Each structure stands twice: as structure tokens, then as C-alpha cells.
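One structure coming up, written as C-alpha cells, with questions to follow.
With one protein chain removed, the remaining protein chains of the complex are shown where they sit.
Each chain gets a letter, A, B and C, in the order it is written, and its residues are counted from 1.
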Amino acid sequence: MEIVICPFCGKENRAEDETCQYCQARLKPLRIDPESQPGLIGQSPGEESQVFSKKEGKPDSQDGLQASGEVTPAGKPAVSEPSDWLTGFRNQITTQDLTPGPEALDDERQPEARDIRQDFEAGAMLDDAFRSLPFENARDNEESYPEFLPDEPQKAEKVGDVAADDLAWLRELQSQYNEVDGLSSAASKKDEGWLAANELSQDSQKREDERVPRWVGEISAGSLDKQDSEAEGGLSASELPSWLDATRPLATPQIIFGMPSGYSDQVEIAGPLAGLPGLLPAEPEIALGRKAAAYPTQLQVSETNRIQAEIFDQVLQSEGQNRPLPDRVLVSSQKVMRMAFALIILFAILAPVFSLQTLERYPAITPVEVLSASQIISRIGSESPVLIAVEYEPGFSGELDAALAAVLDHLMIQGAFLVLVSSVPSGPMQAEHIVGVSNQVGPHQYINSASQKEYINLGYISGGLAGLRNFAENPRLSNPSDISGEPAWENPVMVNIDDINDFSLVIVASENHDKSRAWIEQTSPLLEDTPLIYVVSAQSEPLIRPFFDATPQQVQGIVSGVIGSVHYGATIGRQGIAHLYWPSFNSGLLAAAILIVVGGGANALLALTASKNGRKPGGKSL
Amino acid sequence: MKSYPFVYLLAAIAIASGAAVLVGYFFPSLAGLKGEMLDWAVIFTAVLLLIGVISLVRTHWRKIMQDQKDRAYSLVLIFSFTLTLLVAAPSGPTSKWSMWLYENLLIPIESSLLGILAVFLLYASARLFNQRMNIYTLLFIGTVLLALLGWLTIPGVDLEGFKDARDWLSSVWAVAGVRGILLGVGLGTVATGLRILIGADRPYGG
Amino acid sequence: MSLFDLGAADLIGGLLGLAVTLVVFSHFIGDNAVFRLVLHIFIGMSAGYIAVVVAYNVLWPKLLRPVLEAEGWELLWVGLPLFFSLLLFARLFPRYSILGSPVLAFVVGVGAAAAVGGAVVGVLFPQVRATINLFDLDAIRQNQENVNLALVNGSIILVGTISSLAYFHFGVRGKAGSKTQRSTWMEWLAQVGQGFIVIAFGMIFAGIYAAALAALIERLSSITRFIYSLVAGF
Partner (left out) sequence: MNAISLAGIIFLALFAGLIAYFARFKPGSSPSSLRDIPAFSRIRRGIGLAVEAGQQLHLALGHGGIADFKGGSGLVGLSLLERIARAASNSDRPPVATSGEASLAFLSQDTFKSVYRLMYSESQYDPEAGQLTGLTPFSYAAGAILVASDPQVSTNLFSGHFGSEIGLILDAAEQNDSLTSGGSDDLQAQAILYAAAQEPLVGEELYAAGAYLQVNPYHLASVRAQDIMRWVLAGGILVGAVLKAFGLI
């Protein structure tokens, strides 16, 4: 069964259908009286109007356009001779366009100028014109028809067919007006232009205006040029609203509307505009206009695209301008809150110091891990070698000096021989520092005793884990000399030490969980019965605690920070540095708890109000 | 990474040395080779520390020579480095004047830096509600408050209950979380190390 | 201790300590040039001490002295680390830095192996064993603990360890369009795990604050003691 593609919606219909079953568009062009109606563009005399048709299922790239025979309403013969306005148009193109412009003077271009005439004859110029017209629907229908209009000259006549068929929309327009109120048929009968009868009453005039499409209405009698001249000289140019004026294209291409001479007094004899003199031909050449040779620069841009293009343009231009850095807000709310926190904490720390407050009450119960450490050290005999790994950074001197000083003070009382070592580069100096501090805690002269030195500083173990492993397995090889370069192992106390298990006790002081764990992993397998005690910062106490609670115990005692040191002092009845710090430490903790509750509450309120106003939390904070 | 033959040499060295050390962890009989290689690594780490010092000082020296911004600070850095060398090198880092410099300048600066951290930590925990308002923030702040109250002693107020709660939280709940994190970090570390040992990652300029 | 008991060195030292402490505390108000100056002094001093410690403790005893004291074939074996160390010094010159790359590759290889071996032997297995040992009834009885309480605590630690391990699970089935794409039981377990993790962070965070507070107290009390000694001196 033969099918026909509807030029409007592209749907297939049966060949015999008059109108498209989908969009009711006419499939068969109305046949109008050839004498009165100008021929279709590009149609040479004797050629029949052609309707696109496609054998079902056989897309044929070459003869997609098939003459399906003449279809004429009411038996009228197909239109043959070319219309006057077309020939006028052609002459105009040939006279004007081909006059050599400045570039034509250039010799190489000369042959190109002469070819334009042949191209035009072959319809190439029309291709360019057609290419700019919105013939999407027509092109889409043609499955086998190439995407863009063909350049090859031999396909030019198909272009004419395309145009013939593309005028269907005008006829369809005309048929719509005939059907709407039957007026047009009266007009066509009386063979007067529907507007020519000016004696229609005001309201019918208004009705007419409403029915006439707006763009036709704008084209008043007489040619456009006349209208322009009136706009310039005669009637004052109507004040366009600003938004309308803004939307006018900035650089409209100079469409030169050259109208063939003698055209203005011709009266339209049929169709909806019958009776109007000097009408612009509704055929496509209106849209054609005579364009400048250059391709049109004005794209079909929708409103939103244009706005987006403008925004993009502004963004690009703003890149070029150097924007001064926003000057920093001197005092922001965060800075105020930060200073308030600082002042409160400083006050909480200094108040007990200035009021010479001393510790009223020790924390009641001594933790078991502190008690265990104290008992182990109490069992250390005089001149027993005790290895002390000083693994904390100088920044933690405040906390760990207090804790370690209490333990070293106890060891000094026991008369143990201290062997200091560190796997931290600043450790050797820190070890020397802590021995001096511990010596000042109690009324004993550990360092300046007459006998030979009571301690030795083996210095730095390099190489991290690997270095620790080496030291644990063979300390003599790992650190052959002490920090000042003297041989370390000739001291009588050190003579019998071959590996880490030969020490009476090992104490590791560290603020960091990784360093603490490294000592456990690398040395505890070799320690056998030598006890291992940790002096740690409060920040790593939760992480070392499991090694004390484990079975078997990998750590035999823990002294944790200022609190642990106070407890340790309580076990041996000696007040160390920690007792000086305790009142300030206590009030510092209390101030912190209050500040977190108050500050946190205020920020929580801010977050709730922010989420109520639809803003994501995480914005402005106190 | 653009491969060129030299990269394959570097990859071969890294993989071979890594494999030798790894084998030493699990086959005690081959621990000797591992020990020797770890010894060399210990020496190279120390040498790298020294090269790091030279590189740091040279960077700031170049800033001074090239008249770059903040060259005054670089001058101060090089001056304090030189002063420390002159004081500590002759008779050892634990000599009298070296310890004087250490105890009167280095410890005060580093302790003060840690001290101002206390205020920032409080400010950050107070602001946490505004950044992430959820149940976990409440749980975090609640744990911090409980830990602080567990250490406090307020005359006339018995806070032993807080202390016991803090100890239980610390020795059970915190330990569970820590174990989970350590196991997770352990898996990540093994994956990272294995990628290097099979040559997938080549951070050494390959 | 009055001013006259203070030696000149202690006096100058105390004044230096007071000055740098106040400069660092000025950071509360905001970033300033003097604070940056003190930071640069600090970086320079640290580098100086490290250079001296490394020279005294590693370079001389482990690198130079063995080469000077070695003879014959031993010199070759002892000299190798020195030779490779000199290659490492080539890293300081961009044109020759490629010479140091083999040594760096060696260090990376050894470091990766140490990380892998240390993680397996030092972290994964000990943590797994420690969690399992929480249910060792003999050990519990040996430590005279309350068996039921110990088992309850052990169960909490077991659940916490496994759920916080599950929290890190990365893989999801199907496209990760919505936020939570894991299966419901995994998601529920992960949220429990996140709770345990947050509690651990809270305890550690409080400990860090306590350590920082102790450092602040040490600085302020040393300043007040020094000012007391100055005031008492006049």
C-alpha cells in the first residue's frame, strides 16, 4: 500500500488520504487556476508538482523524490510558467550580485565571479538561500535526502520540488481562513481583496484585524521601503517599549529588499489577500530578501540562550579585571569567641596561682595501674640498671615532666642507675632536662653524688621501628657510645647488659600512642620477666590501658599525665611538680566543661535557626 | 607514569628489598638478612635527616639570595640554626650551654604552641554543633564532658560516679572503637605497602 | 629565690622564655609578624639540634668510625653504606638527583615491608588475639574478676570492634546513587560502629585537651614564678 509522509508532522498516511490523520494538515495541495496564480519557484514549464512519497520499506537514497503524478483539486492543470516576481528576482541577483566587488579586482578571484552565474543557473545560490530557511520538517521527512541541502548542481531541480511542497503551509494557512468563517470564500467569489472594501464597519474592521496574522497586519499597503521612509521622515517613530527595544537585534543584517520595478500597483486577485495592491509576495522570497553575500551572522537564538550568552560574556570579561582581595574582616565573630575562650581559660588557670591555693583534697582512690607501678619501683635495688626511654616531644614537657619526675624522683631515692635513651631526635636533650628537673624535686643530691655518675645518656636510636628492634636485640651494637661520644658500656653497672632483658626495669615515657605501641611490639617479646612501665600523656592513656588489662599483661604499670603523677605522689608521700599544677589543672578542666556546654549550646541554637530558615548548618558560627 | 627502563630498575630494587625484609618477619631463620637491611635503612634514614636539614637551610638561603618575599624571616631562621650549631656541636647536644638554649628557648616555644592548642580545641568542639548537627556530635561532646568531669575534684561535690563511668567508658567502649580503628588502619597500611611491593605504586620517581 | 640568687644566665634565660611565651600567646589575637619571627627561630633551632644529634649518634659512630677503623675486605663491606649515603646526597642537586633514586627506592621498599610486617605482626594479630582473649574464663577467674561483668564487657568490646570494623566497609551493590546503598543490616551495624568510634575519639580528644592544658599551666606557672623572683628581688 502506498504511503505518504505528512509534510507537517512527518507521520505516514495512506496515499488516498486528503488530510493527515494525525495533524489534519492537507496532504494534497489545492489546485489553483494556473493563469491567475504565479508558478512555484524553481519549477520549469511543463514540470508537474511533485509530492514526496516513499515506497514503504524501501528507502532509496537516489530517487527518494518520486513524481507521483499530478494531483490537482478540481482538475486544474499544474502550474507551469515561472512567476514574474521570480524572474525579476533572478535578474536582480544577476545584475547586482555579480557586479564585481573590490575583492573581484583580485585576478585569482575573477574566474570565481564568472562561475557564480553558472552556479546560480544550477540553483546553487538558491541552495544557500534555502539553507538558511527553517525547512526542518521538509528535510526531516526525506530519509534518503542528505542531511543538508545538496551542493551538487544536478540536484537543483529537487530543490524546486522541495520549495513547491514547502509552500503547502501557505495554502494550508489559506484553507484555514476559508474554513474559519466562510468569509474568505465570499472574498474569493467577489474577486475583491478582503481588505479592499474599506467601508466595513469599525467592529468588523477590528474582527478583521484580529483574524489577520500579526506579521501580515504589520505589512501595511505599499512596499516596506515606503514604510521605512515614513518611519524616518513622516510619522514620528513610535516609542518602542524598552524591553522590546532591548530585544531588537543589535546588528541586523542589511537585508536589501530590492523590489522589482512596477510591482507596487499590482492588485492581488485571489486568496485571503485578494484585492490588496502591491502586496509583498507571500512566497518564500520575502524571507529570502536579498542577503548580503556573507552568510547571516544572526543565529536563531531563544531568549534564554541569549541571556545565558550574555552572562557567559560577562563572566569572561570579569576574568580580565583584577578584583582586589576582600579586605579581611578585622574582628569576626569567630575571633571574638576565640579570644573569650582564651581569656576564660587563662583566668581559670591563674586564679589558683595568685590566690596561692594548694591542693585541698587528693583524688580519693589511687588507680590500680599507678599503685602497681609504685610497688614495682619500690622493689628496685640500689645500682640496678633501669632503662628509661624518653619518647615525648619538648612541647609535652608540661605534662610528662610532671609525671616522669615523680617516678624518677622515686628511682633516685632507691639509688637506681638510670640509662636514658630515645628514638626521637630531640629525645637526648629532653632526657638530660628531665633528670635535672627530677633531681630538684626532692631533698636529694642524685647527680652531684661523689661516686661515679649515677646515670648515662645513650642518645638517639635512629631508624624508627627497625632501630628499636636492633636496640632491643643488641643495645651495645645499636648505641656503642653515649651522647657525648664516650664509650658507654664500660661502666661497671653496664658491663653485664647484653640485651634489653638484662635491665631491671624498663620505663617508656611518651605522649604518642604509636611510639608507645612500637616499644611494646618490638621489645615486649624479648623482655621476658623484666617489668615494663608506661608514663604516658592523658591523650594516649585510653589506648595503652588495654595492654595493662590484657592477659598476659604486656604492661605492668601506667602513670598517666598530671592526675597520674598526683596519685603517684600520694603513694610515696612526696609532692612533685604535679601538686603545683593540680589546682590550676582542676579549674582548667571545670572551665573547659562549662565553655563546651555554653558554646556548644549557643552554636546548636544557631544551627537550629539556620536549618529553620532553610540554610544548611555549617554556615556562620559563633 | 611514563615508563622508562630506569623505572624498572627502581621498581626491582624496591620490590627485592621489601621482599627480603618481609620474609625476615615470617621466617626467623632468614631474619639475619632482614636485620642487615634494616641496619642500612637505619643509616640511610639518619643520612636523610641530615640531607633534610641541609635542604631546609638551602631553601631559605635561596630565598635570601633571590630577594624573595619574607626573606627577613629566612635570615632569622638561618641565624638561629647557625647559633644552635655553634653552641651544641663542639661539646655535644647535652652540654651546659646547649641545654641552656634548649630549656630557655626551645621548650618554652613548643610548650606555648601546645598551650594555645588547648583554646583551639575548646573552640572547635563548641563549634562542632554548627558544623555537623547529628547524634554522633552529641555522643562525641557527651563523651568529652564525661571524661573531663571524671578527672575533676570539686570541694564538697562527690564526682566519684563520674569517675567510675569515665573508667568504664574508657576501658570498654573506647577500647572497642580504638580496636576497630586500628584494625581498619592496619588493613589500609597492608594494602598500601602491598601496592608498593607488587610495583603498582612507585612513589620513588618512577 | 631572689634576683641576686639568679645568675645572669638564668636571668637572661628567664626573660627569653617569658618573651617567646608572650609572643606565642599573642596568636590568640591573630597572626602577626613577631609570631612568625618566633616560628622561624624555632624551626632553625630544631634543625640545628637534629643535625648535631644525628652527627653525634649515627654518622660518626655508625658510618665514619667503622670505615676509619676497618681494614682489608671489611672496609668494602663497611664502606658500602657510606657509598650509598653519598649517592643520597646527590638528591640535593636536581641535575644529579637521579643518582639518589636507587637508594630512595631501597628505603621505600624496606619501609613498605616494615609497614606491612609491622601491621600484620604488631597490630592486626595482637588486636584480634586481645579481643578473643576477653572470653578466656580461666584468666578471668585467675584475676579474681566478676565473671559475668567480664563477659558483658567482653561482649560489648566484641560487638564494638566488629561494628566499627564494618563501618569502614566501602563496597556497595548497584549504583551508589542514594547516600546509603549498603544492605540494611550492614548499614545498621555501621551506624553502631560509628557510635563506638565517636566515643573513642571523645576520650582521646579529652586527653589531648588535658595535655595541652598541662602545657599551658606549665608556661603560666613558670612565668609567674619568674616574675615573683624578679619582684621579690627588688
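In this text, a contact is a pair of C-beta atoms (placed from the backbone, for glycine too) under 8 Å apart; a residue touches a chain by one contact, two chains touch by 3 or more.
Small disclaimer: the values here were computed from a predicted structure and weren't measured.
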Chains on display which the left-out chain touches in the complete complex: A, B, C
Hidden partner chain, touching residue among B:53, B:101 or B:149: B:53
For subunit A, the residues touching the chain missing from this view: 325, 328, 334-335, 393-395, 424-426, 463-467, 511-514, 518, 539-540, 543, 618
Subunit B residues that touch the omitted chain in the full complex: 1-2, 22, 25-28, 41-42, 44-45, 48-49, 51-53, 55-56, 59, 110, 113-114, 116-117, 120-121, 124-125, 128, 131, 140, 178, 180-185, 187-198, 200-201, 203-206
Where the missing chain touches subunit C, by residue: 30-31, 36, 39, 42-43, 46-47, 50, 91, 94, 97, 100-101, 104, 107-108, 110-112, 114-122, 124-125, 128-129, 131-138, 151, 154, 158, 161-162, 165-176, 179-182, 194, 197-198, 200-202, 204-205, 208, 211-212
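Everything below uses one rule, namely that only the chains that are shown with their structure count from here on.
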Arrangement of touching chains [line / ring / star / complete / other]: complete
Chain occupying the middle, per Cα centroid: A
Distance from the mean Cα position of subunit C to that of subunit A, given in whole angstrom: 37
Subunit B and subunit C: spacing of chain centres that average the CA atoms, whole Å: 4
Multi-partner residues of subunit A (at least 2 other chains): 338, 342, 345, 395-398, 425-426, 428-429, 462, 464, 466, 483-485, 538, 541-543, 546, 563, 588-589, 592
Of all residues in subunit C, the ones touching two or more other chains: 28, 46, 49-50, 53-54, 56-58, 110, 114, 121, 123, 130, 200, 203-204, 206-211, 213, 215-216, 218-219
Subunit A-facing residues of subunit C, complex: 28-30, 46, 49-50, 53-54, 56-58, 60-61, 110, 114, 118, 121-123, 126, 130, 133, 136, 139, 142-143, 200, 203-204, 206-211, 213-221, 224
Sites on subunit A touched by subunit B in the complex: 334, 337-338, 341-342, 345, 360-361, 363-365, 393-398, 425-426, 428-429, 431-433, 436, 457, 462-464, 466-467, 469-470, 473, 483-485, 538, 541-543, 545-546, 549, 563, 586, 588-590, 592-593, 595-604, 606-608, 610-611, 617-622
For the subunit A and subunit C complex, residues of the former touching the latter: 335, 338-339, 342, 345-346, 349-350, 353-354, 395-399, 401-402, 425-426, 428-429, 459-460, 462, 464-466, 479-481, 483-485, 511, 517-518, 521-522, 537-543, 546, 550-551, 561-563, 580-581, 584-585, 588-589, 592
